[in-house]
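Have a look at this one before I ask anything.
Only a single protein chain was left out; the remaining protein chains are all shown in position.
Moving on, here comes chain A:
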Amino acid sequence: MAALQAYRHLMRAARVAFEGDARVLDGARQSIRQGFRDKASLPASDPSIQSSIQHAEEVASFLKANLVQGKREGSKYKLRIHEMTERGDNDSIKLGNQNIKVDGVKCCSER
């Protein structure tokens, strides 16, 4: 059941992410279908099932939140940012001139 839900979520995510782009949408659907068909015959006790389902769910949320379509208009690309696209809150910019350490080293310009 969880697999079917993951399948549905993934299909929905593809529909959101590749809206209006029939060729890519079709390709995405085909590969989602293929991915699920390949694993459809696994026995229910197989330990890889859980991780595969999780992988599918993560791909679905990535497609929805972190993928934006762009269309070239002259020399610019026009992006289609929709309501489910993830917006960073840019929290770090509020810290002002403090020294921020990333992975133990100072941030780029302060080295």
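In this text, a residue touches a chain if its C-beta (ideal position, glycine included) is under 8 Å from a C-beta of that chain, and two chains touch if they have at least 3 such contacts; residues count from 1.
Everything that follows uses one rule, which is that contacts and distances are computed from a predicted model.
Visitor: Pick, from "Ribosome biogenesis regulatory protein", "Acyl carrier protein", "Trafficking protein particle complex subunit 2-like protein" or "tRNA (guanine(10)-N(2))-methyltransferase", the protein name that UniProt gives for the chain of this complex that is not shown.
Guide: "Acyl carrier protein"
Visitor: Considering the whole complex, which of A:Ala22, A:Ala40 or A:Leu95 touches the chain not shown?
Guide: Considering the complete complex, A:Ala40 is the one touching the chain left out.
Visitor: With the missing chain put back, which residues of chain A would touch it? List them for me.
Guide: Residues touching the hidden chain, for chain A, are 1, 4-5, 7-8, 11-12, 15, 33, 36-37, 40.
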